[in-house]
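Here the complex is missing a single protein chain, while all its other protein chains stay put.
Now for chain A:
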């Protein structure tokens, strides 16, 4: 029950109302019981139609009565000729129109209308379309009507461009109409699809977000949206749409990295999206021979992971004097990646780097720089007029990231600061987004420097992401941030040797799990309070050095002996 205001009434008014309701109840119950007993007896007559009509007029959500009407109508089809049925169904449509006038948001009425329209001997789809026009002119956000319209358009073959014009008209009369912008997002990719580089095996069906729009049309859309947000900079509809327009195509599904360790006799593979080890068709070929291996996620907490690992049969590659060639096939996607392990080498890898792929040009499209540059200029113009407009600030950040994430880093951080102040309700959203961008920048810097050291300290980091990109990292430094946990995804750092995370708020180390190379862990001044918190470390066989100074756990009575038992490999323990 929505939007019914509570009104104060006197005792006398209350009594009158009570009597009136009692009367209405009697009539209602009598009609309902009459309907039920007629139906039980299988009666399909005019009186039943009238009774259900009477009840449904005031209570269109009484679904069973619509069902009864359909049974009656289907019965009539068996005894009447098509002309008579045409009339009966037209009367049904008039009745429904009356119902929808009173209650335009009843699921039952709209569904019944669709059912009737589909059974009409001579359907009149134009009439249905104009009903939608009228209904949407009264409430341009009624999603029932929008859905009905989509059905009518589909069944009657209304051309897509005609529907796009319809949305032009609605947006022209009111920019602030999220439903129309939404409609455009479904029409444009059909009418003006992007032509280039769509892989032929375009995998699983996803929403329209994976279907992009061609560049020429995009430019026109940018103009339309700019008109909208220059007219009303606080109207969120246009901004949501704009962020979508700027969005980049989904990444192709690829194997982004294959890593092989001779010593551990282990292979780790990174993919462009999380996959399920049990369902995905992966084939490992070693020196031309397919090898039977068992793929697994790096952590039992998630079945779907962008990094999978497997152990090779003992003795397959451990002789350092042998050279090996490894290929991982992702059979479902017809992609593969080779990796050669040369004589004398203990490990090897083959991969796309983040810089190669321009992974982190935000989620923004790979459009021409000049276009994005001019978009940035326009939005900046607006920002001069509206310096505290949050939509404007966020969009500027996104555009800057698309253009030059490292070059604009300082400005981006400043804009984030302003955003958190002007829209404090969502400050945590902005914090997380800012973390994500800083991590992306750090990955880019690391890769430009061609090192395997990832360091991001003293940046108020609250969450970690993109850990699948750190598969090859050997040293990580996360000190002086605001992290509370190292999440299960942290276990994707399969090459990690040294972990520094001093001066955080860490109490959960779940992700420090089966890291075969991990030797040194420094966790000074965190919130680790129990031995159980440290349990995950016991799964790292090479752990030698552990610094726990400044953690509550060091205060426990028998901590030293307990730790010796829990972590027997540790020789250098600082408490």
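In this section, contacts are C-beta pairs under 8 Å (C-beta built on N, C-alpha and C of every residue); 3 or more make two chains touch, one makes a residue touch a chain; residues count from 1.
One rule holds in what follows: contacts and distances are computed from a predicted model.
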Seminar exercise, completed: Choosing from "Cystatin LXN-type domain-containing protein", "SUMO-activating enzyme subunit", "Ubiquitin-like modifier 1" or "Geranylgeranyl transferase type-2 subunit beta", the absent chain's UniProt record names it "Geranylgeranyl transferase type-2 subunit beta"
Problem set entry | Contacting the left-out chain in the complete assembly, out of A:117, A:167 or A:185 | A:185
Problem set entry | Of A:75, A:119 or A:150, the residue in touch with the unshown chain | A:150
Problem set entry | Residue among A:16, A:161 or A:232 that touches the chain left out of view | A:232
For this session: Consider the whole complex, including the chain that is not shown, and state which of A:25, A:98 or A:126 touches that chain.
Result: A:25
Exercise. Where the complex has a chain not shown, which of A:67, A:86, A:378 or A:525 is the residue touching it?
Worked result: A:67
Exercise. Touching the missing chain, which residues of chain A?
Worked result: 1-6, 21-22, 24-25, 28-29, 36, 59, 61-64, 66-67, 70, 107, 111, 115, 141, 143, 146-147, 150, 176, 178-179, 182-183, 185-186, 204-209, 230-237, 240-241, 244, 273-274, 302-304, 363, 385, 424-426, 428-429, 432-433, 436, 487-488
